[in-house]
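With one protein chain held back, the other chains of the complex are shown just where they sit.
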Amino acid sequence: MRGNTFGKLFSLTTFGESHGEALGVVLDGVPANLAFSLEDLQKELDRRAPGKIAGTTTRSEPDKAEVLSGIFSSKTLGSPIAIIVRNTNQKSGDYEAWKDDYRPGHADQTTMAKFGIRDHRGGGRSSGRETLSRVIAGYFAGLIIPTVDVKANITKLGPFSGNVELNDDVTNYLKKLQTDGDSVGGKVSVTIKNLPAGLGEPAFDKLKADLAKAMLSIGAVVGFSYGLGEEFAHKTGKEISTDRKNFGGMEGGISNGEDLYFHLIFKPTSTVGDKATSGRHDPCIIPRALPVVEAMAKVVLADHFLRQRAYE
Amino acid sequence: MRGNTFGKLFSLTTFGESHGEALGVVLDGVPANLAFSLEDLQKELDRRAPGKIAGTTTRSEPDKAEVLSGIFSSKTLGSPIAIIVRNTNQKSGDYEAWKDDYRPGHADQTTMAKFGIRDHRGGGRSSGRETLSRVIAGYFAGLIIPTVDVKANITKLGPFSGNVELNDDVTNYLKKLQTDGDSVGGKVSVTIKNLPAGLGEPAFDKLKADLAKAMLSIGAVVGFSYGLGEEFAHKTGKEISTDRKNFGGMEGGISNGEDLYFHLIFKPTSTVGDKATSGRHDPCIIPRALPVVEAMAKVVLADHFLRQRAYE
Amino acid sequence: MRGNTFGKLFSLTTFGESHGEALGVVLDGVPANLAFSLEDLQKELDRRAPGKIAGTTTRSEPDKAEVLSGIFSSKTLGSPIAIIVRNTNQKSGDYEAWKDDYRPGHADQTTMAKFGIRDHRGGGRSSGRETLSRVIAGYFAGLIIPTVDVKANITKLGPFSGNVELNDDVTNYLKKLQTDGDSVGGKVSVTIKNLPAGLGEPAFDKLKADLAKAMLSIGAVVGFSYGLGEEFAHKTGKEISTDRKNFGGMEGGISNGEDLYFHLIFKPTSTVGDKATSGRHDPCIIPRALPVVEAMAKVVLADHFLRQRAYE
Partner (left out) sequence: MRGNTFGKLFSLTTFGESHGEALGVVLDGVPANLAFSLEDLQKELDRRAPGKIAGTTTRSEPDKAEVLSGIFSSKTLGSPIAIIVRNTNQKSGDYEAWKDDYRPGHADQTTMAKFGIRDHRGGGRSSGRETLSRVIAGYFAGLIIPTVDVKANITKLGPFSGNVELNDDVTNYLKKLQTDGDSVGGKVSVTIKNLPAGLGEPAFDKLKADLAKAMLSIGAVVGFSYGLGEEFAHKTGKEISTDRKNFGGMEGGISNGEDLYFHLIFKPTSTVGDKATSGRHDPCIIPRALPVVEAMAKVVLADHFLRQRAYE
C-alpha cells in the first residue's frame, strides 16, 4: 500500500535506498521453466550504467546482480525471484552537511513532509538508483513476451531533435552543460512491434492507462501521450479516422494488433550548480533512462499478456 | 482483475453497458458518518449530461441516480455504497445493422479481439456512459477531502485556445462541425488548490503516476503532463530549479503543498459522417468531460489522503 | 479495503444492508461467452431461502435476481456482471425500539465500535442476507469450473450426527427449539470431486488457506479443518503418511488430484428468546447455509483455476 509493488499477475516489489546496503526486487508471477541467463540480465543492467556519454559522468558504480531465489539450474522455478544489487559507494563521510539541503525538484522536502524522516546521505528511496530494480524486472518480463519488440528512442534532447544519436555534437553539448553545472530535458518515443491484439481492459486498466502510470512512475518523466499525441488536439475526427495507425496501436484502451507507440517528456534533472559539476551527476538523464523506459513497458505488457491468458 | 475497480482505500467498482439495464458503481472505503445529499450528487451527474452546447446534442438522457445501499438517514454507513443509473433509451430496433460496423478509434474491433463477443447495440462497456459511475465516485471522494478545490478548464478546443469558454463563436463552430458530421479535439488544464503536502508514494504510486493512470483511463484522453509540461523538454535545470511552482505541486512524486496542476490532450471523437450528424453525438466531448476529469482527480486524491492517514 | 471484495482473477464485490433498498454483487473476471440461465441462477438462490425446514420459518422472502449488466443474448460479455435482489420486507414501523438493542454474538455492538453508526432496522451489512450475493457468485463460479463437483452435507446438528437429513425427527427437534426460542449449532463436511491437481499457491495463498478464509467469512462458521481434521492431532506421522487421501486433497497447500474434503463448525445463531419465537428466525441456520458454503468453495476454486491458467 506504500506503492512499492507494480503489476498484478506479473508483479515487482522493489526496495532499497541509494546509500543503504542494497537495492533489489522480488518478482512474483514469473512462469516456471523459463531459461535464465545472468549474463543477459547483466547486459540490461549495464545499459543503464553511467558513462554512456563520453566524458560526462565519472562515477564508478558497477551494478552487479545477485540472484537470491527463484532460479534453479538456470531455469525459473515459478517461485518468487529475488535479485539484489549492493551499493558499493557508501562512503562514511561528510553527509552531515547535506542534512538540511532540500533541493528543488527533488523529493527531499516532500519526503520529510510525508515520513518525518529521511536518509539524507542521498536520494534515499527516491534516487534514480531505484530504477535498477525495474530494469531487472524488465528482463524477466521480456522472457514472458519474447517475440514482442520494445524500442525507446530519443526524439529531443535540448536543442537537438529528430532521431537523436549521441554523436560528437550532442556529446560536446552535454559536456558543456556539465561544465556549467546545468542539465537539460527532452523527449523519448517508444515503438512496440509484434504485440498481439486484445491486451488491456475496457475500463480503468486500459493499456494506455497502465502504460501512462508505468511511465509517470519514473522520476524524470513529466508527460505521456500516445498515437498522434499532441497533434490530436489540432485534428478533426474526419482527419484521424481514416487510418487505424493514428491511434497508436490501441483502440478503446485495448491493443489492436498494429504497432504501438507512445511519447514521453523528460524534465531536466534538477541537480544544478556546484553539485552538478562534480562529475557524479548526469547533465541529461535520458540516455540512461532508455532501458528503464523499455523495461517498464515490458512489465506492463507481460502483465497484461498473462491477464488475458487467464480468461482465454 | 478485469480492471473494473480503481483505487485502494477508496475504491470504485463500476459496471454496465450503454444499452444494458443500468450502469452503476460500488464504492468501498467511504468513511462512515459523512453527510450525503442526493441533490448534490444529481447536480454532478447533470454537469456531464448532453446539451451543454446550445444546439448540438438532442439526445434526451435523464441520468437519475438511484441509491441501493450504504446510506442510512442521509449519512454514509461505512458499508459499500451502490448507486445505479438506469438506461432509458434502449429501443428495440434496428441494431442488427450495426453488428458488423467496426468504427476506427472505437473499441468495436478490439472488443471482439479480446472477448470474442460484444453488445453491438452501442459502445457496450466502452461507451462514454461508463463515466457516469466515475462522476458518482467523484462526488463521494469530494466528501472525504472537502477543502480541496479541483477545477478543470478547457485551454484548447479546435482553433480556440487560452481560457476557452462556450461563447457564441465556439458554439457556432461546434454546430458547424456537427452539421458537417465532424468532431474536434483539444486540451484541458486542471488546477488543484488546498492540497496537503505528503500525498503520493515514492516508487510506483507516485501521485503523478496515479493521476496519469486515472486520466488516461478516460476514453478520449490521449495525453497527460504536469507542471511546465511540454516546456520541460526545452528547459535547462537551472531554468526550472529557481521556482518550486514549476514542478506542478509534486516533487519526487509527492505533493509539496503548492497548487497542483496538470494538462490533458483530448482526441476528437471518432464517430464521424452520417452517424455524427444524427444529433445523438457530440462534436466535441470536452465540455462534458470536465466533470469526469474532476471526479477522477478527486478519486485519486481521496484515495491517497486515506492512505497517508493510515500511517500517520 | 473495507473488505467487500473477495477473489483475485474471479472476484465478487458485494453490497447491501438487510433493510436497505437492495443487496447485490458485481462479478469481475467472468470469462466471456459462457451460457447464462436466469432460471438456474434463481434455483441456487431458492436453495438458501427460508422454509426449508417444515414448520420453522414463516417469513416470506422471495429473493428475485435482477441482472443489471454483463449479460447479452444469454451469454456473458466478459464485462462486470451486476445482479441485485431487492428487499421487499422493509416495513416502516417500530424499529426505533431496536436502536439500543445490542444482541450478544451479533455485530450490533462491534458495528458501533467500528463505524460509530449503524442501520438498526436489522443486521445491516452483517445480516445473513448478505450471503445472497455469495450464492449468485457461486453460480457463475460454477460456469467456470463446470466439471468440478462441490457438495456440502450436514454431519452434526445438535444431538444428531452422521449424515444428517431433515427427516421428521430432526424437523420436530427444530420446531421444539423454535417454540422454546432457542437455536443450535452443528457441523458440515464438504466434498469436492474432479478437481484438477495444481490449484493453490505454495506460500500464503495455499488452497487450504483461501478455503479457510472463504468459510470463516460466513457469519455462523466458527471452525475449519480439512483432511483428517481433528484426528490429525491424535495421529503420528507414520499413521498418516500411508495414504495420500488423509491429506484431504491438498499437499503443500496445492490440490493433488484426489477428492478434496474439509469440515466446518457452526455456532448456534445467537438470536434467542422472544425474538426467536416470532417465526422470522431459523432455529438452525445450517440447512440454509449449505448453498452458501458450496458457493464460496466454488468461488475459491474458480479463482485459483483462472490463476493457474494464466501461468500455463
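Going by the order they are written in, the chains are A, B and C; count residues from 1 in each one.
Here is the rule we use: contacts are C-beta pairs under 8 Å (C-beta built on N, C-alpha and C of every residue); 3 or more make two chains touch, one makes a residue touch a chain.
No experiment lies behind these values; they were computed from the predicted model shown.
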Residue, one of C:6, C:36, C:139 or C:305, that touches the chain absent here: C:6
Candidates A:21, A:101 or A:312 - the one touching the absent chain: A:21
Hidden partner interface residues of chain A, rising order: 1-2, 4-5, 8-11, 13-17, 20-24, 26, 28-29, 32-33, 66-70, 72, 75, 77-82, 84, 114-119, 124-125
Absent chain, residues of chain C that touch it: 1-6, 8-9, 14, 103-111, 113-114, 124-126, 130, 156, 158, 177, 181-187, 197-206, 208-217, 219, 222-230, 232-244, 246-248, 250-257, 265-273, 276, 307-308, 310-311
Residues of chain B (touch criterion as defined above) contacting the omitted chain: 8-9, 29, 31-32, 78-79, 202, 306-307, 309-312
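FYI, only the chains that are shown with their structure count from here on.
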Chain centre separation in whole Å, for chain C relative to chain A (CA means): 45
Whole-Å gap separating chain B and chain C, where each centre is the average of the chain's CA atoms: 37
Sites on chain C at which at least two other chains make contact: 8-9, 29, 32, 78-79
